[in-house]
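A single protein chain has been omitted; all remaining protein chains appear in their positions.
== subunit A ==
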Amino acid sequence: MDPDGLEEALDLSRDRSQYQGVYIYQPAKPGKSANEPPKKRRKVSSTGAQDPKSDSQHFIPLLNGEESAEGVQQRLNTYKQLWSEQEQKIQGILEDVDAGVLTDVLSFVRETSPQTCNGCIPTALVTVGSNVSSLSRLLSRLNDHLTSSGEGGVVVLESGDATNLKNSLKNVIRAAVTNTEGNDGYQKFLTDRTGPRVLGYDLDLLNDYVQRKGTKKLVIALRDSEAFDPALLTDLLSLFQSWLDRIPFTILLGISTSVELFETRLPRSCVSLLQGKHFEVQDAGNCVDRIYEALQTNPNGKLWIGRNITSTLFERASDYFQTPEAFSRMVKYACMSHFFANPLSALLGDSKRPELFQGRFIEAIRNLPSFRMYCEDLVEAGSPMEVRNLLENDRHLLGEVFNHLEIGQQRMRDIFQAVTLIHACLQHTQGTKKSTVSDLSVRALAGELGESQVVDDMLATVRAMDSEKLEGVLATLPAALSNDSTLAELKADFGTLLETCPDQEPLRSEYNINSSVTKTTVVQQRIQLSKGKANLSGQDLEYTKIIDRLVAALQEYFTEILIRPQELFMHEAFLFDLRNPLKDNFAPRPRFAIERAMGSPFDYLISSSDADQGQAKISSKQPAAAILYQLYLESGALVNVHDLWQAFLAVFESEEGKKCDERIVMALFYGALSDLKMFGMVKNASRKKADHLAKSAWLGL
């Protein structure tokens, strides 16, 4: 027996610390750090900032490793700059969304006191609904406000920390003290007391702290109040109530179902201790939409996320109650992937020096699908010389690339301006179903918006608008459209028209429903409805003409603007639309992965040596667990272990003949069976029949 082989087989040779529960990593090869002082001591002194150069090291050079270091650096820098801008925007939106509730809660906390509540504990009930993360944001901000003004602080008590009364009180007191004094302060606070020693859960401690600090408001927040044991909650609340004359408690309860349901869980005596107000946090979906809109319709945008990603993002947001933070993290990840893996993303950087983009980079551009498309278009348009030039002259190509990058980005901005315009106009429709910006964006990014029903609806809405609404719309028209000469003319005409009729009544076009009259005629005992135009004033007719012109201009504008972004030359650089890293990394299918690994192991174990591995047959060349799993799949709900073992053995015997050692195969069988057990696929069924296993997992379910 070869001890090395055994060690290797069991993977023991590397480290001896495998049975240790937790340890601080020490490098495997002592030679590397032999001259270093021991780690622990070193770490305390190692406060120096990291070498700035090391920053780019986690970006690996792409293009087969031939990308220039500067290019790598540029990608990283561009990413950091771009994302920090986006992040700020997201933070702004989140703050804005929370602002309403925050001011409400803050003023509630400041204004109420036990005196105003008839001796009850002032209580804020916050229902969060699906927006689970909003409460933590709210609490941390509330805490910031209260601590910075010296009024007090917020203590968050999690249901997990509240196993019993002593523990919860201890946690509350410790959290309250450490919130302002820090951990050391808490220790000092405990030891530096005069008089008899007080236990950690004595509210006297908190009283003492409140007196010392002059705290006016101490907010106890139960983030997941439904998860608390009702009996414990009752005890806690009654205890708080009895200390209310000394400690200024305010309770904040986070509720994810409804206030009524929560109330029914508590005894009356407990409910009567509380008096307060109900607050509601805005739904998450709305927030997500706003974030998306802000990111995509940014007038200085450089990078856009494509249609596949957009639909993936919104699928997840709606299916899994995703929080806005999780949503923005996914967007961030998409952005990260683009800059991490796409060398073209360097083009988005500030530096446009041609030295950055050479050799392989130029070659890569020439291999882009969009480059080919562009060349084909050029040839069709009758300028083969230009194509030749692009193919041969690097400098010329680079110039064109930057040119088109600029154009393409402008087109993208235009597309999203059109989207916002359509969205704004659709807000005026009466219909209940209103498309969100995200819906519209998905269509626009697929290049389908121009021909879709939505645009017709939108034009119909514009036709039916009266002059007041139209005025608003005209004011918000995107720059690309309003700078147009026909539009300018139209605007001027509209202005003069409005001036000529200063009366209160807004002008209506002939398309407006109020301008048409329904006539009812009885013909042969049947009622006929016919619509006719009401008599329109001259000004209304004038107005109708303006509307017609506007609609025509809009139509023209949409056909020009709403193109397929995938047709733009160099769209690979500024449009990121690969669904895959995002979907796999955020919505993994671990069970499928394991089933696949065991069902067809050669999907993973790619080998060049064996030609016959492509076939799906069970063979002894496969890993043992895979063989056993496939045999397992063939069996019914009950599996006879003996037969399973025989079948397993037969796989090896049929291929290796005499030289196969049964005991070795049995060792493999053991390993495979223990894997199946670990995955929860089999369990002991010997109670039903001797030496039988029950199947407990089913393929693909």
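Going forward, a residue touches a chain if its C-beta (ideal position, glycine included) is under 8 Å from a C-beta of that chain, and two chains touch if they have at least 3 such contacts; residues count from 1.
Keep in mind that, in the parts below, contacts and distances are computed from a predicted model.
Colleague: Name the chain not shown, per its UniProt record: "Coiled-coil-helix-coiled-coil-helix domain-containing protein 1", "Ribosomal RNA-processing protein 42", "Mediator of RNA polymerase II transcription subunit 20" or "Origin recognition complex subunit 2"?
Modeller: Its record in UniProt gives the absent chain the protein name "Origin recognition complex subunit 2".
Colleague: Have a look at A:67, A:325 or A:414 and name the one touching the chain we're not showing.
Modeller: Residue touching the absent chain, from the options given: A:325.
Colleague: Consider the whole complex, including the chain that is not shown, and state which of A:99, A:199 or A:690 touches that chain.
Modeller: A:690
Colleague: So which of A:108, A:243 or A:586 would be touching the chain we can't see?
Modeller: A:586
Colleague: Considering the complete complex, identify which of A:20, A:64, A:118 or A:264 is in touch with the unshown chain.
Modeller: Within the whole complex, the residue contacting the unshown chain is A:20.
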